[in-house]
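Of the protein chains in this complex, one is absent; all others appear in place.
Chain naming follows the written order as A and B, and within any one chain the residues start at number 1.
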Amino acid sequence: MLQIKKLKKYFGGVKAVDGATFNVKENSITALIGPNGSGKTTVFNLISGILKAETGRILMDKEEITNLRPYIVSNKGISRLFQQSRLFNNLTVKDNLLIAIDNEDTFFWRNFFRANRITAEKENKVRQMLELVNMEKFEKRIARELSYGQKRLIEIARTILNPHKLLMLDEPVAGVNPKLRTEIAKLLLKLKKQKETILLIEHDMNFTLKIADHVIVMDEGKVIAEGKPEHIKKNKKVLEAYLGE
Amino acid sequence: MGIFTQLTINGLIAGAIYALVAAGFSLIYSTCKFIHFAHGASIAFCGYFLYFLFSMLHLNFWLSVIFAIIFAGLLGYGMDLLVYKQLRKRKASPLILLIASLGLLIFLESLILVLFGADIKTIGFIRVTQGMEFLGARITQLQVVIILVSIILFVLLFLFMKRTKMGKAMRAVANNKEVAEIVGISSERIYRWSFIIGSAIAGIAAILVGLEQNLEATMGTNLMIRGFTGAIVGGIGNVPSAILGGFLIGFAENYGVWFLPSGYKEAIAFVILFIFLLFRPQGLFGIKKLVHK
Partner (left out) sequence: MIEAYIIHLLILICIFIILSISLQLSIGFAGLLSLAHIAFYCIGAYTSALLALAGVPFWICIVLAGISAMIFGFLLSIPTNKLKGDYLALATLAFHIVVYAVALNWTGLTRGPLGLPGIPRPSIFGFVFSGNLSFLILTFIIMLICYFIAKLIISSPFGKALGAIRDDELSTKVLGKNTFKMKTYALGISALIAGIAGSLYAHYITFIDPSSFHLMQMVPILAIVIIAGLASLRGTIIVSIILVLLPEPLRFIGFPSSMVGPMRQIIYALILILILLYKPKGLFGKIKLG
């Protein structure tokens, strides 16, 4: 579904991404791992269109999306979760989720003349999603008031609600307590059963190796290994990369 | 040829004043990292304080000048102590500090209007003369003094920043506050002195302008806009660039009169400011990282 070809991104003299190439298969959970500074989040930012690549290509379902603007990349079917919490803190949980459902809210005149309404259908979608993450009671709360773990859950929910073909999650369980981690792991596996495609960055090796079908390892901006979790665990190059950090 | 020389000299004089304002402003911005609009108030208050001491109380001129400059420094310090420092304690963003500085500027400028009225005040120390002839243009002795004083100040400022302990500490804080604190520099102390010195320099600019032209309540804002433009054009956060920028604005304004009707002279600085803010906010010599995304 997603193809990265020889992607390069330099920051001055630093080669953050130096010729990364990999593919993400449909209906799988692919994990992108590697020591700190190996370029994983930069690759995500390049895919999302937040950064411009020096050279290289990014293809989504065989369509070129390299260097497109972020909102266009999103509308091509990529839904992105960030590493830091980026909830709309002054909006309610419900509004945070409603925004994700479609882009009808970007059309000024349609909204001004009340043609665009929040239908019962949309409200149901939000409610179902909240049930999925066990947070129905928080619908009317202001996002700012939530705990870190709760915020993370809502953000993941929002990312899923956003119409997509590919979910890109940057450290979905970073800083989250173990019980919540297991819940999120279960959620992701459930999504996979529903034929979703997920690409995730994660530092928690246990978490990753438990749920990933395919693992891609990066170090110093390049892909150094790829394969099933069991093989990656034993891969010499991978161990060296991690020990070196 | 005569006109060109005259415009150049006028540009030099105006540029010297703007450069002084820009230098003080830039010193404060480089260490404190926010736009201190109320710098204009330091200017206005210094000029009016001199008027108060010399023209109203009839104190000795030179004594009044010294007191006025000290007053300007203290005013800057006071603004930091009472307003900015308190906001810093509450982790205020540069935006909030900017709004606060706007409030301070208007507050202080309105105070001047209330205390002194809106009419123009003359300091009345220098008699208006025709001036001397120089390379086909006219220049008065006071104007020569303005240029000389500003050059001396810039040299002193340069030496201060390069050679003295405090100057180096200021540059350290401007460069990287966290690292500077680790090596034991008190950033609060640096902020304090940046305000005192920066405001005092602005005060000197006010005195020079007050002697050359006159005092009026909005002189602070007017000079501040041009000095600020100079600082942006040169490259904010860097005192030497700001000084250069100040001179550039002085020249731009005066050469501009050649091409545009004289009424637009004031607009020149503003238009330059607008263009730079929109297309090159880091200025001619500044660093790109100062533009937030």
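Note that a residue touches a chain if its C-beta (ideal position, glycine included) is under 8 Å from a C-beta of that chain, and two chains touch if they have at least 3 such contacts.
Not measured: the values here are computed from a predicted model.
J.: Check the options A:61, A:104 or A:240 and report the residue that touches the missing chain.
T.: If we include the chain that is not displayed, A:104 is the one touching it.
J.: Consider the whole complex, including the chain that is not shown, and state which of A:59, A:118, A:174 or A:224 touches that chain.
T.: Residue touching the absent chain, from the options given: A:118.
J.: Identify the residue among B:3, B:132, B:152 or B:267 that touches the chain left out of the display.
T.: B:267
J.: On chain A, where is the contact patch with the chain that was removed from view?
T.: Within chain A, the residues that touch the unshown chain are 48, 50, 69-71, 74-75, 79-80, 82, 86-91, 95-96, 98-100, 103-108, 111-112, 114, 116, 118, 142, 158, 162-163.
J.: With the missing chain put back, which residues of chain B would touch it? List them for me.
T.: 34-35, 83, 86-87, 90, 92-100, 102-104, 106-107, 109-111, 113-114, 117-118, 221, 225, 261, 263-264, 266-267, 270-271, 273-274, 277-279, 281, 291-293
In this section, only the chains that are shown with their structure count from here on.
J.: What whole-Å value do you get for the distance between chain A and chain B if each is reduced to the mean of its CA atoms?
T.: That pair's centroid distance is 49 Å.
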